[in-house]
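Removed from the display is one protein chain of the complex; every other protein chain stays in position.
Note that the chains take the letters A and B in the order they are written out, and that residue 1 is the start of every chain.
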Amino acid sequence: MNPTHGAGRRPAILTKTLCRESGRFRYAKVGTVSTLERDPTEDMVRVLDEDGGVVGDVPDLDNDELVEMYRQMKLARHFDERAVSLNRQGRMGTYPPLSGQEGAQIGSAMAMADDDWMIPSYREHAAALVRGQGLTETLRYWMGDERGDSPDEGTNVFTVAVPIASQIPHATGMAWAEKLQSDGDHGAFLCYFGDGATSEGDFHEGLNFAGVFDTPNVFFCNNNQWAISVPRERQTASDTLAQKAQAYGFEGVQVDGMDPLAVYSVTREALQKARDPEEEQPRPTMIEAVQYRFGAHTTADDPSVYRTDEEEERWRAKDPIPRLESYLQSQGVLDDDRIEAIQASVEDEVADAIDEAEATADPDPQSMFDHVYAEQTPELREQAERFAQLREKHGDDAFQIE
Amino acid sequence: MTREEFKLPDVGEGIAEGELVNWIVDEGDTVTEDQPVAEVETDKAVVDVPSPFDATVAELRAEEGEMVPVGDVIVVFDTGDGASDDGSAETSSADAAGDTDAVGDTDATDDGARADSGTTAGAEPAAPAAVENGESEVADGRVFAPPSARREARERGVDITAVEGTGPSGRITVADVRDHAESSSDPEPKAVDIDAGESVVSGGATGSSANGAVATDNASAANGTATAESVESADRDRTLAAPATRRVADEEGVDLDAVPTDERRDGEAFVTAEQVRAYATAQREAQAADAAAAGGSSAGAADTATAGASAGSATTEASADTGATAGDDGVADTVAYRGVRRTIGEKMAESKYTAPHVTHHDTAVVDDLVDTRERLAEHAAERDASLTYMPFVVKAVVDALREFPILNSQLNEDDEEILIRDDYHVGIAVATDAGLMVPVVENADQKGLVELSSEIADLAARARDRELAPEELRGSTFTISNFGVFGGEYATPIINYPETAILGIGELDERAVAEDGAVRAAPTMPLSVSIDHRVVDGAEAAQFTNAVMDRLESPELLLL
Partner (left out) sequence: MSTQTPDTEATQSLTLVQAVRDGLATEMQRDEDVVVMGEDVGKNGGVFRATEGLYDEFGEERVIDTPLAESGIVGTAVGMAAMGMKPVAECQFSGFMYPGFDQIVSHMPRLRTRSRGRYTCPMVLRAPFGGGIRAPEHHSESKEAFYAHEAGLKVAIPSTPYDTKGMLTAAIRDPDPVVFLEPKLIYRAFRGDVPEEPYEVPLGEAAVRREGTDVSVFTYGAMTRPTLDAAEELADDGIDAEVVDLRSVSPLDRESIVESFQKTGRACVVHEAPKTGGLAGEITATLQEEALLYQEAPIQRVTGYDVPYPLYALEDYYMPNEARVAEGIRDAVEF
């Protein structure tokens, strides 16, 4: 497979990329430089360049869908900025920002069909938003309220998974179940994770099962270059993350994760293959969406300790929002008035969600004892009763830890 | 005008304090929601702290360079006016794309003390000003160092602005401060902070042993002292005993420290459950002997005198009271005092020694009752039921209890209250081979004569066969003892404690009755009502007895 495993120098790596014309993946030389140093627009699927110019095949989206994509990205960005600010004001706990990653999240989520499923990690608020999860719920979750992580029926969104890579085997299992339970007509299961996750055993095990059992999965790696302070090139000696899929017997694709149209195309293709592969074609795909988180890992993190302003600036030039905005303006789909109106409506929507989240009463302390088992055990009932008595006796103020 | 205090939040999972690096606003400035007002550096990060309100800055409570504990108020906003003229659209646009510029503008127009350009308000925590822009060191000696480095500098007496930072973006690390301190040969450390380390907090040691003693002594205080004269008790400060023994002591109301023993474990006095029971028995018997002696009742005194003798020996030899054997001193046989026998005994003792008993006697003349029962028995027979006198008594009692509910009660001494019941569960004392048992007729007030009759018969039969479930022996609120089946007229029934009254029925027989100046033979039923005199007065006992008699003598009253 790898013909040039020479000692002392890194081998040239071939990775599969999607060819729009044929609808098939093709091998491409990725090179030997770390993704950090490499211009991510080279050798990977992309549709728009950094200025919004067309360099690939524009997917078949009508103007309304394109504007919707733009609006969702604007909404996610504004939500993210306000969420960080809420943390800084003490109005919300730790929060993982996503700015810079809107293209990958919105592009991939919009590619999903209604019957498809999304299995997130903990940073996919934007993708969940596309799937129908409310901003208020997302805020409540990060305000420490479990009710915010109880996705509505029909959104086909699985719960947040905080431990890195732990959701990947779930995605394989869910897809496997769907395949076993259905008569061939089923959705696909898209699982999000980050670059750091590819180092965990769960990543290997989840993808390996998917290959062995040929499950309808798309493994969507949001490679944002940094697992907290550890750069992508310290996670793996592989030249790309996408190439890891080869070892599991299915295709890996690298896409410009800050190009929402490219992400949309690649994801849609992979989902279609998962649902309905051609003969001898494995269902699963791994997509490596090359991107950058502009902000911190979480609000408890300070990226200035481990990375430079210059690096951030370089990646900010690839910001997915102005890219799509320029493209849509050049196509006459958006004008300044429309952009302003979208911005205003996005601000209103986020402000309303914050108002609603903050107006929601904290969960009843007794609810701590709910949903532990289908039927509460006698021991737990006793603990709950004792807890109620203590609250009655001491008042809830006695429980506030300084 | 509404003033809102803004407290420094924990911006990084367990941050205790932060340095207020720099105010981005002045008092009197108008701010919008999410607009950064201060730059704060914690051990983890440098962050912009934004305003939660559209407001005017009323008061800055912290100095630049000050270490502020999380939770302290750093700024007071006035949200009542000033900001209200800002439309909400304008407010929110200020925190969107234009943020960086807005902050930069503030810096530019302000007094120059703020050199934090390069920070953005939204997506990221503020990055320290890039080294290359040079503003950080030049403008006001502003340096980037985490609190740990600043503290190190303070403690080493190092001017932090003189330290060269080698960390990211020129940040000063603790090591930098140390290097600087060592190179300038002034390593004298100053340890001034409070110690939370090894020291043991000791307090309240004196006088507290008394508290401990109280805790173990309280059970015995009530009766331990009362009997101290009659039964010799040990008087230790501590006693070892298994938890089960402690339970016995608690039930018997005995202070473990008072129970005599020669046994020792771990060098401390050790007491067994048997020793506790022996001591308790000895105490009670001695008490009874005292009482008997005082009352001059020779019969009672004779009995307790022998028991008292064994109790006396218990104080020196724990097993002596169970050691008497058949053949010694005219003892014909020994019967084990165990199981049901002992349970009965303990219950009787508990009742008799706890509740001061008074017994009221009277006799009902029951011609009508005899007639009524005879007539009704025929109807009952048609239903394959037999009808005894007992159901009539039960119904009479329930009726009378309704009139005098104080006899359907229970004394709860611990809570200082008398519980008066409005349900009527009547215990029926039944003699069995194993001893006395008291099965319970529940809700006797809701049952007819035939039903009562067959239920009582069933309970009694099963009691004799020892087939009753434990719950059938619990929960009575008043008890009837029909000792009359063995003959006799009056008795002093012992209350089925913790109830407060019991009715004993003598044999229904023809006796001489004086009526209207003449004596005639008439069927009579002697009644003996014992009451707990703590709860029930003698007059109430008499009135209750009268009420029972009325109903037995005129059974048609039971129809009311």
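Simple rule for what comes next: a contact is a pair of C-beta atoms (placed from the backbone, for glycine too) under 8 Å apart; a residue touches a chain by one contact, two chains touch by 3 or more.
It should be emphasised that the depicted structure is a prediction, and the values quoted were computed from it without experimental measurement.
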item	value
Omitted-chain contact residue, chosen from B:Lys44, B:Arg284 or B:His425	B:Lys44
Touch criterion as defined above, residue of B:Glu13, B:Asp159 or B:Glu417 at the omitted chain	B:Glu13
Contact partner of the left-out chain, one of A:Glu124, A:Asp214, A:Asp239 or A:Asp301	A:Asp301
Hidden partner interface residues of chain A, rising order	93-94, 122, 141-146, 160, 162-164, 166, 196-197, 199-202, 227-230, 234-236, 298, 300-301, 305-306, 362-363, 365, 367-369, 372, 377, 379-380, 383-384, 387, 390-391, 393-394, 396, 398-401
Interface residues of chain B (partner: the chain not displayed)	10, 13-17, 43-44, 146, 148, 155, 166-168, 173-175, 188-189, 191-198, 200-205, 208-209, 211-212, 215-216, 240-243, 246, 265-266, 270
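Everything that follows uses one rule, which is that only the chains that are shown with their structure count from here on.
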item	value
Centre distance in Å when chain A and chain B are each reduced to the mean of their C-alpha atoms	52
Residues of chain B defined as touching chain A within the complex	6-13, 34, 44-52, 71, 88-89, 92-93, 95-96, 99, 118, 121-125, 127-128, 130, 167-169, 171
Of all residues in chain A, those that touch chain B in their complex	77-78, 80-82, 84-85, 87-91, 94, 97, 99-100, 294-296, 299-306, 308-309, 312, 343-344, 347-348, 350-351, 402
